[in-house]
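Below is a structure I'd like to ask you about.
Apart from one protein chain that is not included, each protein chain of the complex appears where it belongs.
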Amino acid sequence: MDKKDIIAKIDNLHIDIKTQAGIIQAVRGVSLDFEAHKTIGLIGESGSGKSMMARTLLGLLPAGGAITSGHIYYNNTPIETYTQRQWRNLRGKEIAMIFQDPMHALNPLMTIGKQLSEAIVISQKVSWKLAKIQALDLLKKVGLEATPERYHSYPHQYSGGMRQRIAIAMALSCKPKLLICDEPTTALDVSTQAQIIELIIKLQKEYGMAILFISHDLSLVSQMADEIAIVYAGRIVEHATTKEIFLQPKHPYTWALLSAIVHFQPKNEVLYTIEGSPPLLINPPKGDLFSYRSEYALDIDFQENPPFFEVSPTHRVASWLQDPRAPSVTMPKLLQKQIQILRSQQEGNFHE
Amino acid sequence: MNNTIPLLSVQNVSLSFKQSRHHQVHALKNISFSIKQGEIFGLVGESGSGKSTMGRAIARLVTPQTGSIKLETRELLCKMTSKERLDSSRDIQMIFQDPMSALNPKWTVMQMLLEPLHIHQGKLPKQEKEDTVFTMMQQVGLDPAFANRYVHEFSGGQRQRISIARALMNRPKLLICDESIAALDLSIQAQIVNLLKSLREQFNLSMIFISHDLSMVHYISDRIGVIYKGDLLEIADADTIYYHPQHDYTKSLLHAIPKITLV
Amino acid sequence: MNVHNIVARLLWSLGVIFIVVSTTFFLLQILPGDPVKLMMGDRVDPVTVEQVREKMGLNKPIIQQYIDFWLKLLRMDFGDSYQLKLPVIDQIQSASVVTLRLAFYSSLIAVIGGLLFGVTAAIFRGRWIDNLLMSIAVFGISTPSFWFALVLQLIFGLWLQWFPISGYQAPGAFVLPAFTLGLRYMSSLARLTRTSMLEVLSSEYLLAAKAKGVGSFRLIWLHAFGNALLPIMTFIGSSLADMMAGAILIEHVFSLPGIGRLTFDSLMSRDLPLLQATVVYLTVISVGIYLIVDFLALFIDPRLRIGGKRNVE
Partner (left out) sequence: MLNKFTLVPKAPWPTDQVITQENLYKRAWKLLRKDPIALTSLILIAVLIISALFAPWIAPYDPNEQMLSKPLSQPSPQHWLGTDEFGRDILSRLIFGARISMSVALGSQFIVSIIGFWMGLIAGYMGGKIDRIISFIIQIFASFPYLLFAMALIFVLGPGLLNLFLALGLLSWAGTARVVRAQVMSLKHREFVDASWMMGASHYWIMTKHLFPNVLPSLIVLATMGIPNAIIAEASLSYLGLGVRIPTASWGQMIFAAKPFLQTFPLYSIATGILMMLSVLAFNLLGDRLRDALDPRLSGR
């Protein structure tokens, strides 16, 4: 990935979280670059560590969480050893975040206007009066009526979708260079979700910030992401452009996720699935953790972690299957058929 | 059993909640539909559409003000003696959305699965009951060795399997699945959906699959009903709803489903 | 919380007062010992005792006495106390001045101390401050207040002579009593505040506020504290109400002539009108405290005030 305007970069990051049940290795060696105007989709299931990767960019690890090795760069300065005070100057000024559950992301006892103005006062260092005007302007920008009555109303008087718009307005108040969206639409209805995604895409064009979009829904992320990174058990297993992920998936876990996209599937076929469930990362065994659930596991998978193999300049896969010495393996038939359909749909679009 | 009588027939069911002193919420407005034997009926709608209330009304967890719900010939909405309630409770079972709250945290899996047998087949010898539990666990893909474990030691997907096992212990005729996979990861959802489809053949089961995810409902159901703010807008077989919807609301729902876009 | 709820809440409180006072009335009737004889002393011949009983209307059937009682009560006429033959209302007034001052100081200690301790312990969770504050709190709820009062009297009163050990006019007379009475409730409030605060500190909207770059002081006192306060409002109410009754012990040890002392003495001497009056006084105060706390909760939490009026998208 050539040197573009890199805003932030995670380099071989390891995060452990001390809990009652033991030490969870939430993130086990992750590297990612965040460039302006570019959206990265982070796809993974629960317990895969994707939220930890996002929260560490703001120094918001939960109690007992700590970066054990690796670096985080922001404007080329390492920030993983920041003190709370240093983190605070970064938060809400250049990096902003919106959360999954709109019902709990706003303080129930404070009017939305005050919470919005607070974000503006902190980031722009302006007076509260001036902040109020900007706040009303932001409400309009996210598609809400900018009336004083709305400014002084409370979060519980809003539906989920409207609250998420307020959260987005708050995140935009500081014109962030990096916007982290942690499954912002999972708790919303399909129609509200579509509107929120549309809003985020529009705002990215206007503000030109880098976006880290975390989700478990591949087709949703395909609408806005330039690149997609598939995460399993605290590591990135495949990272490529959206097109490459959908048309030339290489990692068995990506195959499984693609096969789980239901509206893709013919009705009477049995869905291709992998048994078991995402592992609990308390002193996990060595080697590739996915091999415990994959039909394509190799002997070496249980000894060493696979390195990244460069399938193309923008496509890297962490799987021993890519090693020339490994037996060649093809993806499930059902998935091949679906990718054919998808490819023809793509060509169809170009011809019209 | 001649298959002309529908397994379940719902006629003009209306239900409203008293939200506050003078504010009524009309959850269900005059809903009618029927389900044939062995059919999977999908009920799709957004949050607040009343789809769960419909499921709970059929499960008799809430009682509608008007209308009738018949299981084959037996009317479910009338006052029942405890004996009648016991009998009718064998035929309809339900699995829920949140695997964390659907199982009693203080019970082991064995106790959980023995409960339906205690209530309905109390006379069976203890060993026979336990054997039924072990076979049922295998049928839903659970390792019988885990029978004495506590519920919180299982993953979301495994817990949903326990709920399904519990629901099928007494061979119900109708299984209501209320958003049963919404809380699960994608790969686990696929496992549970495959399981439900295979159980349908094995147990000759009819199902109501309630969900907000239209593509999953289309995949699994034979017929689909689209519900919006308490009104059943459209009923048709799955492919017609999915590819040639009539009602504008169904069209907007379909349009909102995120399509794979590779620009 | 519209007018309907407020009216219902008031009726509920009046109902509680009515039931408590009535129960006391009947409970006191079956107290052993004849109040009139106790009042007149043993040497008086039975005839005059009967005449006095006649005059005081004690020979009327219970129900009649009960109705008379309520009629007088509504006119704030509590009758005269048996022992001192003075109108009960005056004794209550003079005694309540002492108790209210004591209750005020001790509730100040309890609420402010408890909240400060609880919040600080929650912020420095696991560190030495947390353990120190929480051990003080555990000691606070474990020390029997009347014994602790004696110990304080010994140390600060007799040995160090900083504070007077009894009486209420002297300056500083209320320091030891208020501290003893307040300590117990401060400790239990501190423990509860810490738990509630920890719950709020791990909530998502606080994480969101932190992500906004909100400073730690503002985060704790503006965002977290309000939400932590709500669940403990009822506890604050019940502990303040308990404190009124709990004062009996402290007033006994420090011989402060408060309502508690009055209740104790009237119970000992079967002075029914006085005892009845103190019960009414204490119950009204405690129900009043519950109402005030409910009203405060209403003031803090907009969800109660404005309810779920959803402006549709």
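We call the chains A, B and C, going by the order they appear; numbering starts again at 1 in every chain.
Here, a contact is a pair of C-beta atoms (placed from the backbone, for glycine too) under 8 Å apart; a residue touches a chain by one contact, two chains touch by 3 or more.
For clarity, every value in this text was computed on a predicted model and none was experimentally measured.
Q: For the unseen chain, which displayed partners does it touch in the full complex?
A: Across all of the complex, the chain we cannot see touches A, B, C.
Q: Per the definition of touch given earlier, which of C:Arg101, C:His252 or C:Arg303 contacts the omitted chain?
A: Residue touching the absent chain, from the options given: C:His252.
Q: In the whole complex, not just what's shown, which of B:Lys51, B:Lys129 or B:Arg166 touches the removed chain?
A: From the options B:Lys51, B:Lys129 or B:Arg166, the contact with the absent chain belongs to B:Arg166.
Q: Using the touch definition from the top, which of C:Leu10, C:Val97 or C:Val138 touches the missing chain?
A: Per the contact definition at the top, the residue touching the missing chain is C:Val138.
Q: Touching the absent chain: which residues on subunit A qualify?
A: 20-22, 276, 279-280, 282-285, 291-300, 302-303, 320, 323, 325-327
Q: When the complex is taken as a whole, what residues of subunit B touch the one chain not shown?
A: Contact residues on subunit B toward the absent chain are 56, 59-61, 82, 85-86, 89-90, 92-94, 96-98, 100-107, 115-116, 119-120, 149-150, 152-153, 155, 163, 166-167.
Q: For subunit C, which positions touch the chain that isn't shown here?
A: Against the left-out chain, subunit C lists 12, 15-17, 19-20, 24, 27-28, 30-32, 138-139, 141-148, 150-151, 153-154, 158, 238, 241-242, 244-246, 248-249, 252, 263-264, 267, 278-279, 282-283, 286-287, 290.
To be clear about the criterion, only the chains that are shown with their structure count from here on.
Q: Round to the nearest whole Å and give the separation of the Cα centres of subunit A and subunit B.
A: Spacing between the chain centres: roughly 33 Å.
Q: With chain centres taken as the means of their Cα atoms, state the distance from subunit B to subunit C in Å.
A: 53
Q: Would you give the residues of subunit B that are in contact with at least 2 other chains, written as numbers and ranges?
A: Not one residue in subunit B touches at least two other chains.
Q: Among the residues of subunit A, which ones contact at least 2 other chains?
A: none
Q: Once bound in the complex, which stretches of subunit C touch subunit A?
A: By the definition above, subunit C touches subunit A via 125, 202-205, 207-216, 222-223, 226-227, 300-303, 306, 308-313.
Q: Hey, which residues of subunit B end up touching subunit A in the complex?
A: 46-47, 155-158, 185-191, 193-194, 197, 212-216, 218-219, 238-239, 252-253, 255-262
Q: What residues of subunit A sit close enough to touch subunit C in their complex?
A: 58, 60, 62-63, 84, 88-93, 96-97, 99, 101, 104-110, 118-119, 122-123, 150, 153-154, 156-159, 161-162, 167, 170, 174, 192
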